[in-house]
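Dropping the structure in here first, questions after.
Yeah, one chain of the complex is gone here, protein chain that is, but the others are all in their spots.
Take a look at chain A:
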Amino acid sequence: MSYGDELDSESAELVRPYVITKGRGLPDEEQLSLITLVTAADDDQRRPTRLSPEEQNLLDLCGAGYLSVAEIAGHTRLPLGVVKILLSSLTESGHLVTRPPVARAALADRQILEEVLNGLRAKFG
């Protein structure tokens, strides 16, 4: 890679990730995994908070239904780590509600596998 290339790739990042996240760190994995489902909360649950443009966009995106954390990152094209931090902050301020995947237990696993198998057979069998 030449120096020119490097400068170009640097300048393409107009806003650094740590600016968007206001320097906050990654949330607990248990709280926000790739498949945690997220949606906007009712208005009356929200604490008055000044939202950044990125946070407002995420809130708009989550306003019409549930999406997984991975899907939100995919749709917004923001790095996954940045999305997790912003979602965590919006959850803390009451703007979003999350549904973490259920805790894994042997019995639950067997039921889920049965459900997945039946679902796949019904759809593609």
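As a working rule, contacts are C-beta pairs under 8 Å (C-beta built on N, C-alpha and C of every residue); 3 or more make two chains touch, one makes a residue touch a chain; residues count from 1.
Throughout what follows, contacts and distances are computed from a predicted model.
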Protein name as given in UniProt for the chain not displayed, "ATP/GTP-binding protein", "Spore germination protein KA", "Catalase-related peroxidase" or "NADH-quinone oxidoreductase subunit J":
"ATP/GTP-binding protein"
Residue by residue, what part of chain A touches the chain that was omitted?
1, 6, 9, 17, 29, 33-37, 39, 54, 57-58, 60-61, 64-68, 70-71, 73-81, 83, 99, 101-102, 104, 106, 109-110, 112-121, 123-124
